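A protein chain is absent from this complex, but the other protein chains hold their places.
Each chain gets a letter, A and B, in the order it is written, and its residues are counted from 1.
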């Protein structure tokens, strides 16, 4: 019985990236649906759960993707509500690669040192990668500060993270531009820059040679990078005693995690792979 | 040479249900097209018949699906008109699963007893499942009564069935609500309730313990079921001497039929699987 992956994509065309990784992760065939919304997703899920007997349903799985993480989260909710009793299949949420990227970055930082009770700063954490990485770091015991451009945004972000990640608390800070990075990074031991393509968030003088800083990571691959002085290829480079991780260095692990998660989906029929559970899968890889 | 199934779906996304069953039925690869109309279908069919030599064309086949059976029937007509000489592939019509469901229900009733010259009642036969089941029962020699809510509808229905099924005659009866079921079922020996989800058509007192009634089946899986007192899991249960079949009991056979039909498509290049021929395939399974 072939392993069938149902790709539920919220965008107009099903992601090519997700399809290649799904094949390489072990899906035998991919059933792609595009432009999927909360209104149309139930029929697709019924097609997944009503076609094979419960003992075979681990050979069918769902992958939720697309460029919009909020849309993906809404789909995941409806997908889970559509399951009942043994009529369910494993499901993974990774819109825009945000979950696997966040997990890869967090794993890298944790490889550099124990984050428990240490101060971690996640810049531009309003995006899906930053938001998830901040929540995962907080769950791991770090004292997390999240930044966004406006004070209002950072407060809402902290509330969103609290709601999404089992009530963890993070400190919101407004950082309207890069000139404030130095002040924000006071006492920072782990830095993750989670901003978008081509936006410099942290100038060199704000982090390089900073006493106490253990590791700095940046998920932006498009110059200028988010953290000045990190190279996109960095993968644990030692820069004046600080371990650094660039987008491509993190990306290798991200791909490995994504593929491992696809394989995992087909081991049982009741797995839900979202940020926390993807982190668990990642831990088995290192 | 791989077995390629061309899925022509009249809905906006290609049915996931049909794709899973097609893989499990033996298609190696599925080429899905969605939103297919009579105007666009010829190009797709040309792609199927002009790419492999006549002796290899049994490795390509067409499946017509989607939620709208009338749209599927129109596609089937154009698909068949596009074929010529040896340039043809086998094709199956099963929009909304109506053909395979109707066939499964008819097979179940026939397993309970010989329908020839016996009175069968199909309620809510205006839907595609009921319409096909009524025609198949009539072809098998039953004296079939079909009901619809309005007198006008049931007369048109009888005419439609006559046109679709080689001139068979069925008796149309209006049954505006469940209170009339008792009268309609006078003398009934086989009952099939073909109504939609969650609509009760036949109350318990109208059928239970009815003298002469041999079997009762219901294709509605969503409570309240169409026939009060039948359980969706019933698969030949004996209820006071009457054999009963619920939607899930019928559903198991329906899946088996659907898969067998997919396999059959690839045995030759000139098969047309519609209600009657699907029934023939089903008979080879029991």
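By our rule, a residue touches a chain if its C-beta (ideal position, glycine included) is under 8 Å from a C-beta of that chain, and two chains touch if they have at least 3 such contacts.
Because the structure is predicted, anything quoted here is derived from the model rather than measured.
Asks: Which of these, B:19, B:44 or B:132, touches the one chain of the complex that we don't see?
Replies: The one listed residue touching the chain not shown is B:44.
Asks: Out of B:52, B:149, B:164 or B:239, point to the residue that touches the absent chain in the complete complex.
Replies: Within the whole complex, the residue contacting the unshown chain is B:52.
Asks: Based on the whole complex, identify which of B:31, B:199 or B:248 touches the chain you can't see.
Replies: Selected residue, touching the omitted chain: B:31.
Asks: Touching the missing chain, which residues of chain A?
Replies: 12-21, 23-24, 29-30, 255
Asks: May I ask you to list the residues on chain B that touch the chain which is not drawn?
Replies: 1-2, 4, 6, 29, 31, 33-36, 40, 43-48, 50-52, 60
Simple rule for what comes next: only the chains that are shown with their structure count from here on.
Asks: If you average the CA atoms of chain A and of chain B, how many Å lie between those two points?
Replies: 46
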